[in-house]
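Missing here is one protein chain; the remaining ones are kept as they sit in the complex.
Entry: chain A
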């Protein structure tokens, strides 16, 4: 499979990851487009390797840059865009809960949770994408799942048992 076909095959997953990270359809697709453009620009330098993790790395970094840019600008409420073109008539209450819960994670937590739990990356791939050691992947994922659980847990009280993490 040529580079371009391989690239094209990754677009659906990149769009899903970008949408979950950025939420706004246009912002997410802009991230994907910029990712693809960078990848194409580096095509001549591309040797065998994990194309998937490379693309996810580019997209993750572009999103971080975007968030830094937003933080520098004067405060403006971030508006949630509801994707009406493809969604059911209105987002279900459960969907809102999921989106709201995701919002409560830190960017780092959101990244690792989405990479592993949504995109199915291995820990090693996650470490590569995020540029962190394997141990950090695990601790970050553990915190992300705990935070997501708390954020989702409105109707179901979280276990009161404290777990000691070594």
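Criterion: a residue touches a chain if its C-beta (ideal position, glycine included) is under 8 Å from a C-beta of that chain, and two chains touch if they have at least 3 such contacts; residues count from 1.
What we mean here is this: contacts and distances are computed from a predicted model.
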Absent chain [UniProt protein name; select from "ABC transport system permease protein", "Polyamine-transporting ATPase", "Anti-sigma factor" or "Dipeptide ABC transporter ATP-binding protein"] = "Anti-sigma factor"
When the complex is taken as a whole, what residues of chain A touch the one chain not shown?
-> 4, 7-8, 11-13, 15-16, 19-20, 25-26, 28-30, 32-34, 36-37, 40, 79, 81-90, 94-95, 98-99, 113-114, 116-118, 122-123, 138-139, 141-142, 145, 148-149, 152, 159, 161, 163, 165-166
